[in-house]
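Removed from the display is one protein chain of the complex; every other protein chain stays in position.
Going by the order they are written in, the chains are A, B and C; count residues from 1 in each one.
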Amino acid sequence: MNPEALALAAPASLLIGAAVSLACGKRSGVAAWVAILATSFAAVLGTASAANVLRSGAGWSIEAAWSLPWATFSVGMDGLSAYFLAFILALAVPAAAYGKGYLAHEGDSRWAGASWAFFQILVASMAVVVLARDGVLFLIAWEGMSVASFFLVIHDHRRPEVRSDALVYLVATHLGAAALAAMFGLWGRGAGSLAFAALQGAPLSRNVAWVLFLLALVGFGSKAGLAPFHVWLPKAHPAAPSHVSALMSGVMIKMGIYGLMRFILMSGPPPAGWGYALLGIGALSAVGGVLYALAQHDLKRLLAYHSVENVGIITMGLGAGLLARTAGLEAVAMAALCGSLLHVLNHGLFKSLLFYSGGAATQAAGTRNMERLGGLLRRMPVTGAAFLAGAAAICALPPFNGFVSEWLIYSGLFNGALQGPGAVSAVLFVTIPLLALVGGLALACFAKASGVVFLGEPRSEEAARCKEVSPWMTVPMVLTALACAGVGLAAPWALRIVAPAARELAGISSNAAWNTSLGAGPLSAVVLAGWMLLIVAGIMLGFRRLLLKGKALSEAPTWGCGYAAPTARMQYTASSFAQPLLEPLSRLMRPSLRKRRPKGIFPERASFSSHYDDPADRTIFDPAITLLERLAGALRPLQQGRLQVYLLYVLLTLVALIAWEVLA
Amino acid sequence: MSSWVNAILVAVLLLDLLLSVTSRLSVLIRGFAVQAAGIAFLALLIEGFDSRHAWIVAGGTLALKAVAIPYFLNRAVIRTNARRELEPLVSYGTSLLLAALGVLLAFALAARLPMEARRAGLLIAAAAFATMITGLLLLVTRTKALTEVVGYLVLENGIFLFGLTLLGRMPLLVEMGILLDVFVGAFVMGIVVYNIHRTFDHIDVSALTTLKEDEP
Amino acid sequence: MILTALVAAPFVLGILAWVLPGRTARRAVFMGAGLVQAVLAARVIMSPPPAEWGGALGADALGLIFLGIVTLLFALAAVYTFGYMALHRHPRRRYYVPTMLFFLGSMTLAVLSRHMGLFWVALEATTLSSATLIFFDRSERSLEAAWKYLIICSVGIALALAGTFFMAMALPQGAQGSLLLDSLLAAAPGMAPAWLKIAFLFLLVGYGTKMGLAPMHTWLPDAHSEAPSPVSALLSGALLNCAFLGILRAFQVASAAGLGEFARRPLLVLGFVSMGTAAAFLIRQPDYKRLLAYSSVEHMGILAVGIGIGGGPAVFGALLHALNHSLAKGLLFFAAGAVFLLYHTKNVSGVSGLAKRAPLVAILFTAGFLAITGTPPFGLFVSELTILLAALAGGHPWIAALFLILLAVAFAAMGAAFLEMVFGEPPDEIAPAEFRGWKAALILAPPGLLALASLFFGLYMPGRMMSLLKAASLLLGGRG
Partner (left out) sequence: MTAHWWNALAVLPALLLSPLLLGIIGKTKALAAGRKGAPLLQPYRDLLRLLGKGAVYGRTATWVFRAAPAISLAAILTASLMLSAGPLAAPLAFSGDLVLFAYLLALSRFALIAGAMDTGSAFEGMGASREAAFSAFAEPAFFLVLGVLAWEEKALSLSAILGGADVASWSAKIPSLALAATALFLILLAENSRIPVDDPATHLELTMIHEVMVLDHSGPDLAFILYGSALKLWLFSAVLVSMFMFSSGPAWVSMALFLGGMFGVAVLVGVTESVMARLRLGRVPQLLGLAAVLAGLAALLLMAGGRP
């Protein structure tokens, strides 16, 4: 089959699978099987098609007439699309398998068929998003993605907070889509068509280009979860079932990144200002995301804030790459862009892994509150190990994949700072310590998350009773964990997948120059170091075993520093772990604390709780909603049921219109 | 003939003032009926006694508006036992003042409009406007359901007065359709008023405010 | 003669239903009327016949679009009525079928009439016939709603009659005088502009009252929420469009007289006022049928904005939107009727867990919500996008921005109610409803069909529909 047909067959087979799943109704198991098969089939087709383009470097596009106004049915594939298509489909497969295991534990299977149908529609529409070469088709796929994911988020709708969180998601995603519709409309207003080919040819004035960019930033940024449009993310991810959280957080939010990249590809050489803007908003998201992640007690919400952070890092890479491109530093641009693109895949992998394992833990324990978990590694060895691997990967610790992409971004930042002209250099230089701060905070945060949830003693009965989950869930975890390590240890190979897209974004045709100076050469050294680390660690572990051979090994209670009767509740909690980090920032982050201090010689009760409201909610969206509601309330007296007043409205309208239109 | 026309138009204007000050429903209904009869007569005067079209329109108007509708409305007054409009939203003095201002406004408007086919001159436009304004005044300021109905009918009278200038241009069927609509409208409104009376034991529409938007 | 037959059939059958004894006979007549209407209308739409009655009755593209809407909704409402009335607790009313048929007849007359006076007569007749339908419940609330509907719409329409007369007066001296649309259009360039302007504004406010443009919309939420659901669906999906047609006719004349720009401005203003008012009243709206009613105000506003923007694509979008809105709103009112039968309340807060209590209704309601808020791949997405793109292409970025913002507010407000109703746990204490068997099937089939149609038009537009819409937008001064 030719690559065009292969690519289109992928979403088509998913849609067929969705219909079949829907027909399964309450038979959850069958519907899940259908989804797994359809997703795998689509993944094979899609990756084959993508591989063809990535290998040959030759993209394709086809265009057919469509009866809708402004629309043509145009699809196509270039390096960027190929990379994202393969990424989406490859990650959907473990999510589907994990979902089968995960949903088996959920009681109500009434809507199981629909749930799996929406899962497949979500994957299919993401595939169409990256293939679309027409604005109308793009928007339809985009909204299909949003709606399908909304129905997945609302899965656990009997809990009121899930409903309100889902509403936030629904509205946020709609606002984003509105911005995109405006962007496409403004762009294609002269062309009379929204086909990308027509848009690409449309001449743009400086100001219009900026307006388009800002609209794209709002539209795509809100999907990607860039601050301050991220507010839906920490709400929707915890509400959703974990395989959906994994797919949304790992894959779907990257569609926002794809959108930004596609926008940049289509709008021609970007001005430097866009690079600065992306760098800034990326840094804001990265730092803010990780800070608020630290403040969370809800494991899945913590992971969601880390998605904000990582999307921020990706955007920083993109911004740095564009800046380097405008400064004429091709190799530097390639480094940053490859890092940004590779981080898309990497974050997809380790965030899926974390949601798989974290979700398994929270499902087994029946709570997402970390203060009630603990000691799960002993009870769920595979899940725990997977989470630790994911934690190491997301903290960009070598030899995992996260380090490789962050290293590429660092390389872009450092080299850009060293080689770039004045302003570019200074800005990139300032970004370096910010990224380092993010790294340090992320490490603290995941030390907290993995430590509090999986290590130590269980803090509640539920946590103590946890059991390892089924192979349906553990096998996807193990596979993604291996993939995390694999990308880290075979980075030059992974680089070949992203290089075509990075070349397109950097506006260069060959990456030969880059490869030797900054790219594959140093990267293979990084990989070498990763292997060395593994070898050294193996030696040390072997050495340790040798030393301990035949020695007396004994077990004893943990040393309580002289305190004789420690309980599991006395362990350091998530909140106390984060306290030294958050305390210096309390003026910035405005926690709401509730304390009841112990009083007297024999204190009876004492309690402490902290809650960190999202700053974007607190300063932007909540006031806006309040204002809107107040405004709406102020209009209520206009409709108080009095007929005479109503008639007066009619007359006054008539008089006013005549006065305005005829007499004036 | 023009003097007859003018005389009737002046009568229509005076009736407008009367309608705006009376508190008695029976006077209101009778005033409306007389006005409608005058308009029917005007149709003949303007179009000419030899026009069959005019005769039919005049006859229809007379029969429906001057006889049938007042008859139904009077029956409704008796049934609903609402003889007086006791609590208008503005006092009768103000009402009169507003009506007088309305008449002035009507003349001002009529003078400004380029009257095509000035067959009846300025006065007919002024009377039409004044009658419309009076009808609207009744609609906006009165609280009894029946007064509202009469207000609507007076408004309709005013518009019909305009229509007289176009009598030749309209197919008869349309003219009759309009008349029929008004008649059925009054009839349906009468039924509703009767039901309001039966349901609420009054026909004070200012009390009909269940359907509204609650203030938050 | 087919046009005459199309108009006359409902009246004749209505009288027949009036005199026939027995429920079964009336039902048969009712279904028969729906069938006759569907067959005749389909023929007329596929091959428009020449004008009849000296040009007073004719089928142009504009009228045909609205004829299609009226016919489809009526036929479905007829089916729906069976199930609805069978499950409804209220006593049957003998006058229901005849009045529905008169209502249908007057709407058909309105969409086919090419005479401004005749149009007025037809539209006032719709008011009178539908008022009694609103009063169907005979509750205090429905009485109040019917009363306000009757008075406000009658006054509004009276103003439209004045406007019609003014239009005639604007005709030049000795023009072959009539209010026939064709002669008006022919004579338009010579019309007295002052009179024509006044006439247009009177017609706009008058028919705008009936169409539900804010701030003349006040009757609409009352009437739509109190009427039985099949009637609400017809009011919102069909009747409002008929009034819109009145404004479009006036617009045609004004455009022909070179006053297009003048006519578009107030449309734009009223359109935005409607969208804004509706958005404000949609926020935290406690009654779901009122919610749907305000949504109708919003969508009427969108139609006005579309025409107000002007130009081929915008007008095309507005007409497409009228069609799509009718499908979606019919779907929603039908589904809302099912919800009412299940929960016995119109309060949003009284309805929850629809997905658990009645999955099929939940699916329909969800589809309706997605459709009405312009979510792809439903038809309203295409029409709203078309209007938006037309605004941008026409160089009105601020109009486009305001349009998007108001749509988003309405979306959020409706989304909140939708979530509360469809999801969650159903309340324990509600009485069980006999919602099953053929009755339920009759209730669910019409909205199901509408949902499929709305979905279909969001992905594909049949050639005939496209050509009609294009021809109609040409009539309204668009370049196609």
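By definition in this document, a residue touches a chain if its C-beta (ideal position, glycine included) is under 8 Å from a C-beta of that chain, and two chains touch if they have at least 3 such contacts.
Computed from a predicted structure; not experimentally measured.
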{"item": "Omitted chain's touching partners, listed by label", "value": "A"}
{"item": "Contact partner of the left-out chain, one of A:L37, A:A51 or A:L443", "value": "A:L443"}
{"item": "Which of A:W33, A:W60 or A:F429 contacts the chain that the document leaves out", "value": "A:F429"}
{"item": "Hidden partner chain, touching residue among A:T558, A:S592 or A:S607", "value": "A:T558"}
{"item": "Residue among A:G59, A:P492, A:G507 or A:P522 touching the omitted chain", "value": "A:P522"}
{"item": "Sole contact to the chain not displayed, among A:V34, A:L388 or A:C466", "value": "A:L388"}
{"item": "Identified contact with the non-displayed chain, of A:S340, A:Q571 or A:Q639", "value": "A:Q571"}
{"item": "Sites on chain A contacted by the missing partner chain, in the whole complex", "value": "374-375, 377-378, 384, 388, 391-392, 395-398, 403, 406-407, 410-411, 414-415, 417-418, 422, 425-426, 429, 432-437, 439-441, 443-444, 446-448, 450-452, 455-457, 517-518, 521-522, 525-526, 528-529, 532-533, 536-537, 539-541, 543-544, 547-548, 551-561, 566, 568, 570-572, 576-581, 583-584"}
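Just so we're on the same page, only the chains that are shown with their structure count from here on.
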{"item": "Of all other chains, the one whose Cα centre sits farthest from chain C", "value": "A"}
{"item": "Result of counting contacting C-beta pairs for A-C and A-B, higher pair", "value": "A-C"}
{"item": "Chain at the geometric heart of the assembly (C-alpha centres)", "value": "C"}
{"item": "Approximate Å spacing (C-alpha centroids) for the pair chain B, chain C", "value": "30"}
{"item": "Whole-Å gap separating chain A and chain B, where each centre is the average of the chain's CA atoms", "value": "69"}
{"item": "Two or more partner chains touched - positions in chain C", "value": "144, 147-148, 151, 155, 194, 198, 221, 281, 284"}
{"item": "Shared-contact residues (touching 2 or more other chains) in chain B", "value": "136, 139, 148, 205, 208, 210-211, 213-214, 216"}
{"item": "For the chain A and chain C complex, residues of the former touching the latter", "value": "67-70, 110-111, 136, 139-140, 143-144, 147, 154, 157-158, 160, 163, 166-167, 170-171, 174-175, 178, 181-182, 184-186, 188-190, 192, 194, 628-629, 631-632, 635-636, 638-639, 641, 643, 646-647, 649-650, 652-654, 657-658, 660-662"}
{"item": "Residues on chain B engaged by chain A in the complex (per definition of touch)", "value": "89, 136, 139-143, 148, 205-206, 208-216"}
{"item": "Touching residues (chain side chain C, partner chain A) in the complex", "value": "144, 147-148, 151-152, 155-156, 159, 194, 197-198, 201-202, 204-205, 208-209, 215-216, 218-219, 221, 262, 265-266, 270, 277, 279-281, 283-284, 313, 316-317, 320, 353, 355-356, 359, 370, 373, 375-377, 381-382, 385-386, 388-389, 391-393, 395, 397, 400-401, 404, 407-409, 411-412, 415-416, 419-420, 423-425, 459-463, 466"}
